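Only a single protein chain was left out; the remaining protein chains are all shown in position.
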Amino acid sequence: MIRPGYFVRQALRGMRAKPMIQLAAVGAIAVGLLLVGVAVVCALNVERLANHWGRGTQLTVYLKQDATRARADALAKLLRSRHEVARVRYISPRDARKRLGESLGSRAALLADVEPDFLPASLEVELSREADGAQARAIVALLGAARGVEEVDYLGRWAQRLGTLVGLMRTGAILVAAIIALACLYIVGSTIRLGVYARREEIEIQQLVGATPAFVRAPFMLEGALQGLVGGALALLALYVFHSIAAPEIEGALASLLARLDVAFLSPLQLCLGLVGGVLLGLVGSTVATGRYVEAA
Amino acid sequence: MIRPGYFVRQALRGMRAKPMIQLAAVGAIAVGLLLVGVAVVCALNVERLANHWGRGTQLTVYLKQDATRARADALAKLLRSRHEVARVRYISPRDARKRLGESLGSRAALLADVEPDFLPASLEVELSREADGAQARAIVALLGAARGVEEVDYLGRWAQRLGTLVGLMRTGAILVAAIIALACLYIVGSTIRLGVYARREEIEIQQLVGATPAFVRAPFMLEGALQGLVGGALALLALYVFHSIAAPEIEGALASLLARLDVAFLSPLQLCLGLVGGVLLGLVGSTVATGRYVEAA
Amino acid sequence: MSVTKSFGRGSGGEVLALQDVDLHVGKGELVLLTGPSGAGKTTLLRTIFAAERPEGGEIVVAGRNISRLRRSSIPFLRRNIGVIFQDFKLLKDRSAIDNVAITLDIRGIRRKESHARALEALGAVGLAEAAEKRVSCLSGGEQQRIAIARAVVGVPAILLADEPTGNLDPELSHDILDLLDSISRRGTTVMLATHDPMVVANASCTRLVRLERGRIVAMEQGVRAPIAPPRLLTPTPQGLDAGVLQPAEALS
Partner (left out) sequence: MSVTKSFGRGSGGEVLALQDVDLHVGKGELVLLTGPSGAGKTTLLRTIFAAERPEGGEIVVAGRNISRLRRSSIPFLRRNIGVIFQDFKLLKDRSAIDNVAITLDIRGIRRKESHARALEALGAVGLAEAAEKRVSCLSGGEQQRIAIARAVVGVPAILLADEPTGNLDPELSHDILDLLDSISRRGTTVMLATHDPMVVANASCTRLVRLERGRIVAMEQGVRAPIAPPRLLTPTPQGLDAGVLQPAEALS
């Protein structure tokens, strides 16, 4: 019955007339989403870092002296059939000796008299990205009990420290993101509510002359959705700028240590979700805030 | 001339009459300070972690085969005289061989035929907490050029990764804290402004009947200071609760790896600063926000 | 149309604003409501458009009991009732014409038509030139006339005028009384609350009701006969509920 054009005009008029209220709401939404965005991007990249380093997670399975090559191949085949295992490599006693020699560097002469097959053969097992600590431990247990296996060497001290640290960072990022999300929800809600409160007289008058709740609400909801859209866009823009500045720094710092790691930005889908989230935030906030005064009359 | 009692009464009345405005302002301040507090506590503990692990930073100085024990002692003395060095320990060729044997575990038999002084003597240098990367590199350079030194082994790959990671965390925490602080300043400002805006008529009327700007402002400033105090206290309380919950978790996760690290909370001074910051935030926000309408009339 | 009101206890807190007021008003009547300050005139009018709910008694408009109306039906009731508020209740930061047109806008009337009709109504109160000015920039009397224009622009079935000439000079008051009279003669029921003796003297009312401390203390016949004797119209509940009863069309 009522043309949407009317509400668009009303919403725009409202926004022009009270720019301060709009700026407050847009600002709150932008800041809220920006903080959530920062947390998400951090969590995202910590995750990537964990995977990147996690990919290096290796087990070394030392075989018994009397284990045959066939036994080793059977074990390797068994391991390869498991999805949490990425690669398996057989290291012969000769290879092992060579490696030890390399690791001793200038003191390799030490090994000159050692017979070639003094060191045990082993399997180097690289776990897949997806494998977590529990799965790794399961495999270690499995291998420890397997026939022909002497000993399983799992994760060095530093790798473990790093893993713990990355885990803490991840937990921290999630915890902080949750706090931030809740806090920002509160702030966005109260900002929008204050804005509506400042215009409660307008709402009251409209209702006194016979406007339906829907009629009163529509411009506020449109306004809220627009605030959310603009706030969301601003947040993503700011996030992009931060990313552009910070990413090269972080990549530079990591480059000297690791092959290469791009600091990822949000995916197009995530960007869209951010915008949709902003719109929803504005919309729901406005609806709830207006409800108070619409119901009251 | 005008009794402060009047303003206290006015401020309290204002707070009772419009609880929603108060809650919005208190909430914004609390959330703002809480986020800043989280960032500060994170940065604080990353710093502590860095120091803690930084304490383990060791150099191994391999001495030339022909270097005498006296030469080694002279070098150790030289090192001990430097304030960035915490401890120096002499490792004889015999000690070195024993260690290698231990690290080879069940394959130690390998070393059975090796003569006791085949491995070089070395100095294990532990840097002090305060020593940074630049100082460490300087010492490495110094030792590299010293007489009797064959090779200096500095920081393993994992330790370096960890150092980089901790550095990134610190930079990130500072960056995020800065964004958060600015963002919250904006939100607190606009929330307080909206609250004053909703009461602009009251301000106008007071001025029409002859109230001085100071008279109009005083209750708002008092209100702002109170909002800041309550907001600050809430923020610190919430921070304390988070800390109480998170600290044992984090400590537990670290405990298996490291001797012991308490996750620190804010010092009493920092707590006071938080409260003072809240009060200032509320006070300045209210003053600025009221200024608009007081000047306009 | 028939209006019945009676209250056991008045609304508005502990004060008994209205007590056992019993009044039947027929279609096309122009009832003058007088009484000293605080007598309950405004409260009585407010109960009719459901801005105030009586604690007792009932108000029947077009066969519907207002006091038991569903909340969601109230807007549609109000669209058939034009109100000139004592304190105007204008949107201060909008233009005069926007304030008048809003009663048409909420019914979904096209902007062009609603503005044309609003301009006409502003012309009727002598404010055609001020149409685009913001209400906050207008004088007290100008604001009052905008409130009047807003109340009459929808050609409502009932018009409640609360002290509509308090801020107007005698000449304008006269014009406004003429306007209300002609509206009433076209079938709109008008209830006019006032303490201006000049209005009481000049208005060609069908009845004069005097309120004091929430009670009717006097009721006289006015100079004018009602266009139709008080009678019960067939109730048009769907009209009130669905908002399809557009008095403008219904009456012309």
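The letters A, B and C name the chains in turn, as written, and every chain counts its residues from 1.
Definition applied: a residue touches a chain if its C-beta (ideal position, glycine included) is under 8 Å from a C-beta of that chain, and two chains touch if they have at least 3 such contacts.
Bear in mind the structure is a predicted one, so any value in this text is a computation, not a measurement.
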Omitted chain - touching chains that are shown: B, C
Residue of C:Gly82, C:Gly141 or C:Gly222 in touch with the missing chain, whole complex considered: C:Gly141
Contact partner of the left-out chain, one of C:Gln19, C:Ser73 or C:Gln86: C:Gln86
Missing-partner contacts on chain C, residue numbers: 12-13, 34-38, 41-43, 86-87, 137-142, 145, 162-163, 166-172, 195-198
For chain B, residues in touch with the removed chain: 1-3, 5-6, 9, 17, 202, 204-213, 215
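Following the convention adopted for this analysis, only the chains that are shown with their structure count from here on.
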Far-end chain from chain C, centres as C-alpha averages: B
Pair of chains joined by the greatest number of C-beta pairs in contact: A-B
Separation of mean Cα positions, chain C and chain A [Å, integer]: 62
Per-residue multi-chain contacts in chain A, two or more chains: none
